[in-house]
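Below is a slice of the complex: some chains, not all, each in place.
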Amino acid sequence: MKKCFTVLAIFLMVLTALPAWCDTVPISDATRDCLDCHESIHPGIVEDWKRSRHALITPKKAMTEKGLSLKVSSKDVPKEYLDVAVGCAECHTGRSKSHSDTFNHNEYDVHTVVSPEDCATCHSQEVKQYSENIMSYAFTNLDSNLLYQDLQHSILGKPAIKGGELVLEQASVETREEACYYCHGTKIEVKGSETRDTDMGEMDFPVLAGWPNQGVGRINPDGSRGSCAACHTRHVFSMEMARKPYTCKECHVGPDVPAYKVYTSSKHGNIFSSLEKNWNFSNVPWTIGKDFQAPTCAACHISLVTNTDGEVVAERTHTMSNRLSWRIFGLIYAHPQPKDPDTTKIRNKSNLPLPTDFDGGFASNYLINKDEMAKRTQTMQGICAACHSDSWVKGHWARYENTIKETNEKTLVATQIMQQIWDAGYAKGPALGKSPFDDAIEKKWSDIWLFYANTTRFASAMAGGGDYGVFADGRYHINQGIMELKDWLDIRNSISPRPEVPSSEAKKKSAEKASEGKNDQ
Amino acid sequence: MKKCFTVLAIFLMVLTALPAWCDTVPISDATRDCLDCHESIHPGIVEDWKRSRHALITPKKAMTEKGLSLKVSSKDVPKEYLDVAVGCAECHTGRSKSHSDTFNHNEYDVHTVVSPEDCATCHSQEVKQYSENIMSYAFTNLDSNLLYQDLQHSILGKPAIKGGELVLEQASVETREEACYYCHGTKIEVKGSETRDTDMGEMDFPVLAGWPNQGVGRINPDGSRGSCAACHTRHVFSMEMARKPYTCKECHVGPDVPAYKVYTSSKHGNIFSSLEKNWNFSNVPWTIGKDFQAPTCAACHISLVTNTDGEVVAERTHTMSNRLSWRIFGLIYAHPQPKDPDTTKIRNKSNLPLPTDFDGGFASNYLINKDEMAKRTQTMQGICAACHSDSWVKGHWARYENTIKETNEKTLVATQIMQQIWDAGYAKGPALGKSPFDDAIEKKWSDIWLFYANTTRFASAMAGGGDYGVFADGRYHINQGIMELKDWLDIRNSISPRPEVPSSEAKKKSAEKASEGKNDQ
């Protein structure tokens, strides 16, 4: 009969809650002014906002939630925000002096680009955590790393035939913004202003470079890093969406980071796809077994999750890497997580800005140590333990560690063959101060570590075994790639009179040149 | 308190509507006769139909809907249809003289293949629009274009080794119907009749070639083009299904047209996947923000969408291309949309039935001009503007236009290398009157423009950036493909004593021959 009471109780709770829900939340005069026009001009985002928690509760009321269900982590929310809905004006006119894109719009100081620092007004703890997340440096870590710029150039650059040779010219700004920086984030800068003819007559607006963008490492006009809307889609900003894997899929679909594809083919993903319609994606804290029956990306990497006794299984973190021991995204080998989210400082033993050496060693000074790795492993395993026995978890982990070792070893063999190709002069590599990424055969080499080794590791990490660990960009393709590298070398050896190979002296000089980061682009 | 009233109002509306819903809709005697047997024989489709709007409302009643909620666009629905459900007999026995597949079935003149002209009985406007849609010519445009037949032959043809050479023999009819024509549509023709032993005893049925098929450009036994069931799946024929991206996925999954994959990895697709369970996919008109929170394929390309004030944002169109300026499906370059849905008339400057020249020019006489492009762009941008600011839309568009230019330029470089390979005689191309698609190295070239350039453009068009614009058949693969083309040429140059190259005179003649469309298959 216990269940009957539960049903009755829920019913009564709903009845009791109704009046509260029917209470309207006051809207500030400024937001009212925004809505007066934008409700008609931009109905989509206004309707989204109306469904959002921001529209349905005031910060003051939200702050009455304490303990694990706390959602507003700032203690010092400005007084003028406390008793109104968090509306257009609250986000787009606050901290106006800090934003270089602030402009006068119907007598309000409005800025287009809402930054994490704006969100920190109420959610300071999450923003602080996120600032320590390597994702917040996604722009900088790509844009200020000469070696990664080499790789980017080989992918985005404009091919041209010059003097019978294939060369790559600089990609346009638009191409770069739409490609790598779509996910990594752009740098948004005010380039001037323009007058536009609008429904309300002529108006002035700032001209923004790098806009639109919602990348995780976006450099905002107030100098801050990141965009909360990358995961908490504007203008509903919900936990629901951020907790579902579709959000992560935007940037993690593969083949370089096939998290989504592997997840949805795993047992966890199967459970999610089949049963998620019955789950609660909005409860805080998020209770294992009650609210959800299998982890999504967020459950393992971010969310505050509790057991059915209300005990914390894992604390909420917007740093994310603090549940991760290994970085399984090969650069060019899987390696311990970097200590610092700013990875531009890293130098390997060849003085390249890379967390591993071409011969498989780790740039250990810049990476977390074994103790820290063990600690993070324990945090993650604590989540597994809510559904799995110790022997299950240990067994899974042994395979995962084996896969990291295995794929790194295979990457090493691929790199050794690549080195032979460079040594033979069939392609121009780092020893000549040239990009190791811009020849056809170098791309075959990068296929191996960037796509196939990564895919194999993601399959292992998420127990998504099956096809992604074998036939779908997995081990089949690692070995095929290595065989093809060797086959290409053998064919070249059969036909080519060896091109002039630089003397040891010249080689050494080139290496020095390379190590100064003076790669030719 | 406003919300409480809304809830109350909805409740009352439901109560009021109930009696109407409980009214049974009369079924014609003929349909009753059909159902008497087929309810047992084909329960699946009968149950589908029972759930359909066709079964739940009479045309007369449907015609009382006016203005934006109008669903029956014909003004002259025949009297005998007005007061009965649109059942088996209404669709399968109407216009019986026009259908060459009409046969006597229990004293009824029944035809198997229901055509758009049948649907036009009630939905004349949609059928007329669709007849101007390039999709309605999908069979003809493929089947009657010698160059595309060359491409098709290189894909479907049966390889054989003859005299040490690899040749391609004609694919079987079944292969062609199942492959390209599955989506493009088959030509359905009556090939005779047969007697079958059925549950009801021996009966005669027509034998249909090209059946089954629901391709968008199907040639029907009444001579009409297309199949409404391609998108409005029989026998529910719902707007709901047609408005969801799963329907489009049947033919647009990739890598040549990866619309579905890109969409579901975009922000729009993320919102759809996460929140669609709460949306209304049946309302007409379809209100932005209220009925749905992010566009599906249909919202941008087809549906009548309105804002929350009830104003039209975009008119319904079954022509679809009239919201499109560019055709991003490369043939072999992206190009302005064709003027006419019948593209068999197009000739480029080499007199090939191709909307672009091999050197990147456009067959402009056959394509829409800049004014028309601007007009269509404006229509599409009007939809974006319901959720996005002007600077957002303009910024997105600048990148999109850049990507078209960029991928076309890269395709040109690939084609220049391919031309060198043809010139060197390492593969036999158009200058010799040969198919440009049937050598290994030609397939590597077509990978570039058919898969990678297209994928990159779809990623750009839908702001699906991330992996599809870079690592998943995107820019990484464009440049890799170009490098591999060049590498192959270099290897060939190293090893091959040049085969006899045709003299300029011979070349010219071959070109002429090719231009007459006399390609060898």
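The chains carry the letters A and B, assigned in the order they are written, with residues numbered from 1 in each.
Quick note on the criterion: a contact is a pair of C-beta atoms (placed from the backbone, for glycine too) under 8 Å apart; a residue touches a chain by one contact, two chains touch by 3 or more.
Fair warning: this is a prediction, and the values are worked out from it, not measured in the lab.
Because every chain is the same sequence, the assembly can be counted simply: 2 are drawn, and the full complex in the file has 3 copies.
The criterion applied here is as follows: only the chains that are shown with their structure count from here on.
Centroids of subunit A and subunit B (each the mean of its C-alpha atoms) stand 34 Å apart. The part of subunit A that touches subunit B in the complex is made up of residues 18, 21-22, 24, 39-48, 112, 154-161, 166, 168, 171-172, 174-175, 177-180, 182-183, 196, 198, 205, 207-208, 211-212, 214, 233, 236, 240-241, 244, 246-247, 249-251, 253-257, 277, 438-441, 443, 450-451, 491-492, 495-496.
Subunit B meets subunit A in the complex at residues 1-4, 7, 264-267, 269-271, 273-275, 277, 288-290, 293, 307-309, 385-392, 395-396, 398-399, 402-403, 406, 409-410, 413, 416-417, 459-460, 463, 465-472, 474-476, 479-480, 482-484, 486-487, 491, 494-495.
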